[in-house]
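Excluded from the complex is one protein chain; the other protein chains are retained at their positions.
A, B and C are the chain letters, set down in written order, and residue numbers restart from 1 in every chain.
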Amino acid sequence: MSHLDDEIHMLAETVDRYVADRAGGRASGGDAWTELADLGWLLLPYPEAAGGLGLGAAGVSAVMQGHGRGLLPTPYLPFIVMAGGALARCPRAADALAAVMAGERRVAAGFAVGRPAAITAEPDGAGWRLGGTQPHVLAVDEADAVLVAARPGAEGGTGLFLVGLDLPGVTVETYPLPDGRRAGRVILNGVALPAADRLDDGDAAALLGDVETATLLAAAAENLGAMQVLYEETLAYAKLRKQFGRPIGSFQSLQFRLVDMWIKLDEVRSLVASAAAAGDGPEAAQLAVAAWIQSLWSGRSIGEEAIQLHGAIGMTEEHAAGRYVKRILVNELLFGAPERHFARYRSTMQG
Amino acid sequence: MSHLDDEIHMLAETVDRYVADRAGGRASGGDAWTELADLGWLLLPYPEAAGGLGLGAAGVSAVMQGHGRGLLPTPYLPFIVMAGGALARCPRAADALAAVMAGERRVAAGFAVGRPAAITAEPDGAGWRLGGTQPHVLAVDEADAVLVAARPGAEGGTGLFLVGLDLPGVTVETYPLPDGRRAGRVILNGVALPAADRLDDGDAAALLGDVETATLLAAAAENLGAMQVLYEETLAYAKLRKQFGRPIGSFQSLQFRLVDMWIKLDEVRSLVASAAAAGDGPEAAQLAVAAWIQSLWSGRSIGEEAIQLHGAIGMTEEHAAGRYVKRILVNELLFGAPERHFARYRSTMQG
Amino acid sequence: MTMIFSDADKAFAADVRDYLAANLPEELARKVRYNQRLTRDDYTGWQDVLAARNWYAVGWPAEAGGPGLTQTQRYLFERAYGALPCPHPCQFGIAMAGPVIFTFGNEEQKERFLPGIRENRDFWCQGYSEPGAGSDLAALKTTAVREGDHYRVNGQKIWTTWANWADWMFCLVKTDLQVKPQRGISFLLIDMRSPGITVRPIRTIDGDHEFNEVFLNDVMVPVENRIGEEGQGWTYAKFLLEFERFSMSGAARSRRVLSEIRADAEALGRTGDARLAERLTGLEIELLALEHMELRLLARSVGGENPGPEASKLKIRGTEIAQALSRLRVDLHAEDCLVHSDAFLDALEPSSNPAAGGAVATYLNQRKLTIWGGSNEVQRMILAKQILELG
Partner (left out) sequence: MTMIFSDADKAFAADVRDYLAANLPEELARKVRYNQRLTRDDYTGWQDVLAARNWYAVGWPAEAGGPGLTQTQRYLFERAYGALPCPHPCQFGIAMAGPVIFTFGNEEQKERFLPGIRENRDFWCQGYSEPGAGSDLAALKTTAVREGDHYRVNGQKIWTTWANWADWMFCLVKTDLQVKPQRGISFLLIDMRSPGITVRPIRTIDGDHEFNEVFLNDVMVPVENRIGEEGQGWTYAKFLLEFERFSMSGAARSRRVLSEIRADAEALGRTGDARLAERLTGLEIELLALEHMELRLLARSVGGENPGPEASKLKIRGTEIAQALSRLRVDLHAEDCLVHSDAFLDALEPSSNPAAGGAVATYLNQRKLTIWGGSNEVQRMILAKQILELG
């Protein structure tokens, strides 16, 4: 086992404990984000040179699986993987990244996977003036700034701008997502920024592509965590619940469906594990996209089966099944259905 | 029950007896086509005004279900439904149709469903000169003529030409289809025809569209007959065959699969019955196309399940399952996969 | 096998269509169209519109005070009804309590209960399921002990749709614990205002409240509220099941939903999306097959044959198709579905894409279709045993 494998293994154990503590009501009661900072998770994916722990996709995958298993509300994905991931790829964003890693600054992600930038940036003297509406910015009500992707004037390409939410011209309208997480529309109305707040090196398209890949893998890992619970709960329920005088798990047609759930879970688990271990490069990107697509195929099917096999109890708000199903569904709506990523997948194929 | 219903009911009983006789080795031993003529089946679909029995699609459906159940080799579909159906729609083809109905002339179908005409016709004095190759002409080795669709010179549209197979310039290369039926390539090399052998009234496109719809319904009915046998054989086998000390039909997962086969069969049966009873018009065309598509969806699934549930025995040439599966598969290859007909289906939709 | 409609039938269908179209309030149609939540008043107000033509208890024979429609007219009624965004009328009185009462009740019971159901004065709910006894009625635990001219009822019902709105509940209870379950169950009508009844809401994953738990604690039910004989409740419940399955294809509703999704796709400029067009066409053909399965079964029951257990196929395919449509709507609207709010679902707040507003809630809500009314697994068991005769 390599050194990295060791660290990831230890991290996964910490995540398990953290999730179990929160599930068991043993959460600290303090600010969850501060807890994550104390655990070192905010540093975890970034390169050691930048002050991070260098655990990359493997580390993110472990933390995100925990988010899925425990349905954690902390915005690790948008703040650390998306916004922080973009900052870590911008040479001039070292200060902002350091503040993110320290938990001092909470930056939301003002860009969407697979969608062109919704914001425009017009040159304005030495600086910029931003306008437009960015929908579905996750956890923006917990952020103090948003990193937006914008189309800069006539020059083309995509720019990355760090926008404080307290700036004049910034409005945020928040709303609950179907799974209970919160998001918001960020409306920029002629927001003036100094030149220094544009953080990319001329065109952010390529780095945003990498961030999107990392986002898909992180979301796949979260889905994996969620569907693992769905599978385990359904299997346990099938052994317990009796109908017609027998445990329903003794009916062969249900056994086969549970076996298929187990296989679908294993397909996601295998792709997420390989993608997380693959480092960089086209094979890693291919595995990440495949992991995301498979996580939706498997997630839909495991989720629907989990509700069906639980019967009416699975339909209730009190039971956990629905919450897990909604988490996976909302992730799909946020990051894009399988077929929307087929072209991306094909573009990563070699030979 | 209407008069037509009565006649169809009697016809279906005759078809059942005919199929049972042939399956039981009680076939006459004479020429099968002459038998069909004696039974009146060659007259059956055509209007009474043309000397037919006026039983239309309902009559064809009954005869074709028998072809499917009994895997009859007689080329009723290409000769009576396709070529004869086209002749019946050509005002100047009364003589040819009469000869077909009498069993005196056997005309193969030189056109394919959903494909443009493969033959060209150049004006040549008062007549025409035909060239090109028509592939996959069913049972052409039993025919003495072929009714070809051809693109006539500069005038556009589609013409219908009756071509004797003994004419100079006509070559036929026959081959077996994967299900054992025979087809052939008809190669026309400057075949000279008098003007009178062009049978359509200027453009045959619309009438060929109607013939195609009738062909799809007839082929759906044949598929229905075939999958009915597959279902019945599989159900019977599941009750008989023991594994792990119990009939395999007592295993719940198999029971559910058999139920799904039964439902899929019923879906085809319902659409074929409604389409056959619907007369003419857009609703009839819509039902016919839907019946064809459903017959492939159900047919694939019932066929694959029939082989799987029979186990290795279903893989053998001696067992009937494979022959039925191949009949349905070859029909699909001849007349086009489901998605190829989606546009046709949509064009028949009202509102 | 053919189903040809007479001129009288066609005129009837036109009458239904015209009356419904003229009397469906615009605001209510909008709520149904966009899958917003309906209130008790939405339902009862609309059912009054139906009752005014005696079309609320539309399936009842004339002897029971119903319109006495033929099977063909019933079919045409459902088709016309499904084509418009009308609320699905509450079924527990008209399709369940009513038929049991007019088939197995005595004259006094018929006079007492049927008018209130037919005229939409009483709101009914169904007390079948219990914790641990869903599709398996043999496991019922609620008891009714005879004490003079009353039963003392104790137990708990669950998944009781609209118990919170109901005036009456028809209920399966155990009156004999000694015999095998099929012989010891009775069918009681219980006034929901009786002392000892507590209704507790169950919220579902779509955030809605239609299910309830009903706790029965020493509830005294007059013996005259028992339908039929003591111990025969199982028979009456079975009698209802086949009716229920026959009406559970939901084909007319699915036909409407399909056309709404197509309209939404056009409004969103997505007609050129080949994958979407294929999914729509594919579902359209599946639905056509369902409709013609239903028509054939109908044609046979016109001929006097009881649909019997075969009707399970309609429930299976109908619910599968309805669920597929609810998923297709989510896929069509994609991220537009994210802006979800109870205020929209309760019709308090407008939305820029209202068709997306209720899409997720409907997708989640429709998961129930394959669970309730006898889960689809139970339907397949019925077909395997009773039609395929697999042991």
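We adopt the following convention: contacts are C-beta pairs under 8 Å (C-beta built on N, C-alpha and C of every residue); 3 or more make two chains touch, one makes a residue touch a chain.
All values reported here derive from a predicted model rather than from experimental measurement.
Contacts of the undrawn chain with the visible chains, over the full complex, involve A, B, C.
Contact with the undisplayed chain is limited, among B:105, B:326 or B:341, to B:326. Within the whole complex, the absent chain has one touching residue among B:13, B:95 or B:339, and that is B:339. Listed here are the chain C residues that touch the chain not shown: 274-275, 278. Of the residues in chain B, those that touch the hidden partner chain are 112, 135-136, 175-178, 183, 242-245, 251, 253-254, 304, 307-308, 311-312, 314-318, 321-323, 325-326, 329-330, 333-334, 336-337, 339. Counting over the whole complex, chain A has residues 2, 4-5, 235, 238-239, 247, 249-250, 252, 255-256, 258-260, 262-263, 266-271, 273-274, 277, 286-287, 290, 293-294, 339, 342, 345-346, 349 touching the chain that is not drawn.
One rule holds for everything that comes next: only the chains that are shown with their structure count from here on.
Annotation: 43 Å between the Cα-based centres of chain B and chain C.
With centres defined as mean CA coordinates, chain B is found 55 Å away from chain A.
Averaging C-alpha coordinates per chain places the centre of chain A 40 Å away from that of chain C.
Chain C has residues 377, 380 in contact with two or more other chains. Chain contacts: chain B has residues 252, 255-256 touching two or more partner chains.
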